[in-house]
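Of the protein chains in this complex, one is absent; all others appear in place.
The block that comes next holds chain A.
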Amino acid sequence: MTNITAAATTATPLVDTRKPRRFMPGWYTVAWSSALLVMLPVLAVFWLALFPTENIWPHLVDTILPVYIQTTLLLLAGVGALSVIMGVGTAWLVTMCNFPGRRLFEWALLLPFAMPAYLIAYLYTDLLEYAGPVQGFLRDLFGWQTAREYWFPEIRSLGGAISMLTLVLYPYVYLLSRASFLEQSMSIRDASRIFGCSPLQSFYRISLPIARPAIAVGLSLVSMETLNDFGTVDYFAVKSLSAGIYDAWLNMGNLGAAAQIATLMMVFVILLISLERIARSRQQQFTSGDRFRTIDRYTLSPLKSGLATLACALPVILGFIVPFLVLSTYALPRLEQFTEADFLAHASHSFTLSALAALLTVVIAIILAYSKRLYPGFKALILATRLSSLGYALPGAVLAIGVVIPLAAFDNSIDAFMRQNFGFGTGLLLSGTPFAIVFAYCVRFLAVSSGSVEASLAKVTPSMDMASRSLGLNPLQTLRRVHLPLIRGGLMTALLVVFVDAMKELPATLILRPFNYDTLATYVYQYASDEMLETSALAALLIVLVGIVPVILLSRTITSTRQGE
């Protein structure tokens, strides 16, 4: 840290955001090394892709690749479109309109975020499959005897997977677009209304375009989560690309081919993100903010308020209340598990790992985002930042292998060096320790925190930097005294979202953990994977409950960004 400050104090140019500033080796080194560090696992996966045991592509192209691609595209399009409709729609309603329950929905709409996707898929299958209570009730009601006598949507299907993923992922879009709506200037909206726009037109022409970068970030997080999901698509036997990755790896014993499919998937993500960025490259906006003005909300007619309430209630009921109740009925008979000492240890592991990961991820995100601001000219650094976010699109287990490789290589090199020069080995220093898990979480969730931190930082007008620097603060002081206080809403969001995400993370935790070490998620999984989720329902419930606390804090953080809220 010392060389950063030393370097920073020598640099005192006046700010001009169009030209690269004078070279400050401290910042530059720190930024590059953080980016490289989180990129290592992704690079390791690229490296694996160079060594397939056999060329799998002729077989794939002849048989199942079209299915994988079609399924993946439909899954992405379905989850993406529905998440945007649900997320943006409800965010606009609770921010701009008055209707019964609005205050409640502000935070309740975030609740499904605490529900892991694999859990909701499992619970809904219990409810909705042929043998479940819903169809059973319908059969009793109408006297049907077999499945052939009536039609009922099949839960274990592409449509089912789209529904399940949407229900737990739309909160990303809701979260970001709501924050954006709250920040928007009321004056612009009022101007549009004076020029004759209806509330809806004003939404389409003003609010939506201004919120677009935020919605895009939300959508890209949703898409990457959809791509990396394996639990849900596997349970529903939906043939997406991640199913293909696991098949090549585990059934065909061809990890290289699996890495190739994963690489293809990442290329796809890069394309997606670049397209969006190009599309709005001409836009640049800073809030000249009137966030000290309260929002005057539209008053809705009774019919419209009813519809608004319904629109906000549905995602909460389907995405949270129903699965929560089902889970509770499993958990209640097993409350005695609370007293088991192990159980508390699992909970504390989950909590500590997630908190550490949240903290570290946000620190890295700040370093990267602020460096980009300091050195707008350094394209390579910007590229590295983008690449470092790709870990999010990888299926967790593949990412875990990507983490194992550099860590083990590091440990083994140190060990070899020590043996050669000092006659004793150090063994594995980092592999198989909680550090490995925290590292994996950082790599995986950097995209989430980066998105949030970058978005908030981008909204701070450069004149702030100029003022602060001309008043004699160096970049580090400017960051600490000007930017961090200004973007604390974004920082809190990043912290809390990463925390909740890390609580739910499963495959990387399983593979990287030390001996005799469980988190709540791994504990749930060992039973769920043996077809007995009921046994671990209490732990599952606890994951959800622990997730709710940050979710509520999150909502308050966002709300407090605007006065009078």
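Simple rule for what comes next: contacts are C-beta pairs under 8 Å (C-beta built on N, C-alpha and C of every residue); 3 or more make two chains touch, one makes a residue touch a chain; residues count from 1.
One rule holds for everything that comes next: contacts and distances are computed from a predicted model.
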Listed names "Fe(3+) ABC transporter substrate-binding protein", "Beta-ketoacyl-[acyl-carrier-protein] synthase III", "Deoxyribose-phosphate aldolase" or "U32 family peptidase", with the criterion being the UniProt name of the chain not displayed: "Fe(3+) ABC transporter substrate-binding protein"
Of A:Asn251, A:Ser301, A:Thr339 or A:Gln420, the residue in touch with the unshown chain: A:Asn251
Which residue of A:Ile405, A:Leu476, A:Ala521 or A:Ala539 touches the chain not shown here: A:Ile405
Positions on chain A where the hidden chain makes contact: 1, 30, 33-34, 59-60, 62-64, 67, 125, 129-131, 145-147, 154, 156-157, 235-237, 239, 243, 246-247, 249-255, 333, 349, 352-353, 356, 359-360, 363-364, 367, 397, 400-401, 404-405, 408-409, 411-412, 415, 425, 427-428, 430-435, 438, 507, 510-517, 522, 526-527, 529-531, 534-535
